[in-house]
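Only one protein chain is missing; all other protein chains are in place.
Think of it as A, B and C in the order they're written, each chain with its own count starting at 1.
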Amino acid sequence: MKKLINLPGLVVSEALHGMQAAHPDLLKVFFDPNYIIRADAPLKGKTAVVSGGGSGHEPMHGGFVGRGMLHAACPGDVFTSPTPDQILAAVKAVDGGAGVLNIVKNYSGDVMNFEMAAELASDEGIKTESVVINDDVAVKDSLYTQGRRGVGATVLAEKICGAASERGYDLKKTAGICRAVNESSRSMGMALTSCTVPAAGKPTFQISENEMEIGIGIHGEPGRERLPLKKASEITGMMMDAVTSDLPYKKGDRVILMLNGMGGTPLIELYLLYGEVYKIAKSKGILISRKLIGNYITSLEMQGFSITLLKADDEMLGLWDDPVLTPALRWGI
Amino acid sequence: MKKLINLPGLVVSEALHGMQAAHPDLLKVFFDPNYIIRADAPLKGKTAVVSGGGSGHEPMHGGFVGRGMLHAACPGDVFTSPTPDQILAAVKAVDGGAGVLNIVKNYSGDVMNFEMAAELASDEGIKTESVVINDDVAVKDSLYTQGRRGVGATVLAEKICGAASERGYDLKKTAGICRAVNESSRSMGMALTSCTVPAAGKPTFQISENEMEIGIGIHGEPGRERLPLKKASEITGMMMDAVTSDLPYKKGDRVILMLNGMGGTPLIELYLLYGEVYKIAKSKGILISRKLIGNYITSLEMQGFSITLLKADDEMLGLWDDPVLTPALRWGI
Amino acid sequence: MNMVTIDKVKDWLFALSDIYSENREYLTELDSAIGDADHGINLDRGFSAVRAEIEKMSSGGVQGAAGQSPDSFSSLFKTVSMTLIKTVGGASGALLGTFFLRISQAVKSEKEMDGRELVSLFEKGVEGIKMRGHAEEGDKTMLDTWLPALRAMGDAASSGGSTGEILSAGLKSAEAGMNATKDMKALKGRASYLGERSIGHLDPGAVSSCLMIKAASEILR
Partner (left out) sequence: MNMVTIDKVKDWLFALSDIYSENREYLTELDSAIGDADHGINLDRGFSAVRAEIEKMSSGGVQGAAGQSPDSFSSLFKTVSMTLIKTVGGASGALLGTFFLRISQAVKSEKEMDGRELVSLFEKGVEGIKMRGHAEEGDKTMLDTWLPALRAMGDAASSGGSTGEILSAGLKSAEAGMNATKDMKALKGRASYLGERSIGHLDPGAVSSCLMIKAASEILR
């Protein structure tokens, strides 16, 4: 295992120390339990927006804490959902009296731990709402299982809900827009290589030089299928087909698109892929109105990428354009 | 070789097509010869700032074209300096009558090709100045050779000179601040893994599971020495010692710091490293006034990082803070 | 019938800490195949913390995580629950935390119980797992170990078996249930995202639960 770390067990807390040292103007980090809040939280009367999940997906979520986006993030151990006490502490720290929206990715662990935290918060008289993100079209038969995974749409939802809170949307309305974002988002990911969980010390899966995993999630878990490695144009074609055949859109609709690197993919490849995505979107009559190209929701050092499309209405586009100032996303300020 | 590409020979031009599709508001891409200019170039009466070099270092340089930074970038083939005709075309496209500053990294190929381009430009009556960046302290005996490599300081120089141009600095003054930035910058890099040049098809160097290369450049070339892999704290210590022992600073001096990922390093590790860098800087009495943490000057998918320190005066800090709007660097707008 | 004393329960919990530490890699490897490669790491972290917490409580005067003395089953199980909830994370943290929480709420005896009470406590705990995770038998989760084990334990208890006999019967069915997960397609938990590809691998939680029952059958008998 080749990692720039001190001890596998210390990765998360040491990285959090680094974040605190790097961004004291934007955020405050707490330890035991670990959580990150906006430097100016709680914001009186504003709906607080909280998210969290396993670490190893950086910049998500800690890198999205700040003005116009998350009020708090709860980083669990690498790929391990945060614990209820941790979430509760974050929720309490940022509640400004107007309640807290929890944005939760659809994994058993995340859902259950956030559920337990919400029960505890309600015991303490804090209003919370949870929206579970489940945008990953790679998951088949989702009707018969616990459904789809939550992936890229989480980033878009965090941005849009953060802006909604900034504009003064109340809890119900913020949760409403979060659900709307989730409902009109679809994602799909793929990987060329595995990642290595630091405490595990070896790659989560083995994959040979001429293979790829299509339909992976963000935890190094196997994907929908393993295929021979193909050209970028073919891979992008497969993924765009999967995403758009599930997205409720019609010609001329506008989307916010995220072309996301899994952590180890060089930017030159992401731009090359964007060229393919752009051509396909055009041929399908989809208008890419806004975009993110880069590493936003990663799987440690995995090579690969994901595509997220959000069919956006005027309200979402407006909220998207609102100023944001976080370690990983910034505009208008 | 595992890459998200179509054909090795097409990587650069297809990525440029992607950039054009992604950022039509910020930049215009030209092909044969390849160069990228600000969408609003030429800017009449403003000193134009141009840079370029091999591709494979993204976002540098193309990702830094835009308001407040580069007027043009000339991307060569992967790790191969651009050609004189390419540079000349870019220079001609952005010259607003006030002359052009070329920011050149100190590699024989870059220096010679920019030199030839400058001769051609002068034949066409365009005033140019070139500043050669050479901040890499990993290079020993630089007095007896062609000197040090240009690495991370290039990014800082591009930002600061772009702002200087925006403020109306003339060519001489813009070149002057560029030289000043170079003179008070020092960098050092290291790698855990090699990268693979697409057209070469296999890793540039072999390195075993428990080794690292210290003092690498940005082209997968071997470094100063190969050592057993160490803890993040020790690696950071070695690198900070090398950088600060060469940096003309005294206690209390302010620096702009760039902690740069080589392309394949996950952000969680970069933040962990920043925690170490921060402690060391503090113990040495160096004040980190501004910082960049992320992938800015990369070597394809290489895992590793570099540290750049620029001892900055008030003018540099002010120029640094000026608004910038490019694909890869944005604030204040 | 042999009584299950509070000291035996502590021994069991300490043994689990050893067992999960020894099986950390194995469980993580099982989780690599169909999950995210952290199950062994999670349980090792959680049960080491449980051990430390119990030792802290037992070293006189110091209060447990739940702010209670360690000298009753209910406070002991509450401490285990709280510690797991705070340190494990993931699906197993929520589920095992709930398991021990339900047990701590249901336990009637203070320092000794018989095999029948133990079985009824396991039943309450597993109800908690079902409530929390909305999974059923056949979904390829830890429930596929627990549910057959509980049925066998219940049968043995109602036909008057000793504590040892009850637990041995439970273990036998637990092992069969665990092994049966190999051919199942996962419908809950992280493995469910794999669909058909989850077939052919043991469920890591089913295995770790079987290890828990095995240790119980050796120590609580």
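We adopt the following convention: contacts are C-beta pairs under 8 Å (C-beta built on N, C-alpha and C of every residue); 3 or more make two chains touch, one makes a residue touch a chain.
Quick caveat, the model's predicted, so the values are computed rather than measured.
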Neighbouring displayed chains - absent chain, whole complex: B
Among B:D85, B:E211 or B:D313, residue touching the chain not depicted: B:D85
Option from B:R38, B:H61 or B:R149 whose C-beta touches the chain left out: B:R149
Residue among B:M1, B:A200, B:L317 or B:I333 that touches the chain left out of view: B:A200
Contact with the hidden chain (one of B:Y35, B:F64, B:Y107 or B:Y169): B:Y107
Subunit B, residues in touch with the chain not shown (by the definition above): 33, 54, 76-86, 107-109, 112-113, 115-116, 136, 138-141, 144-146, 148-149, 197, 199-200, 204-205, 217, 219-222, 224-225
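The working rule: only the chains that are shown with their structure count from here on.
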Chain-level touch network, classified as line, ring, star, complete or other: line
Chain at maximum distance from subunit C, centres defined as averaged CA atoms: B
Inter-centroid spacing, subunit B versus subunit A (mean Cα positions, whole Å): 29
Whole-Å separation of chain centres (CA-atom averages), subunit A against subunit C: 32
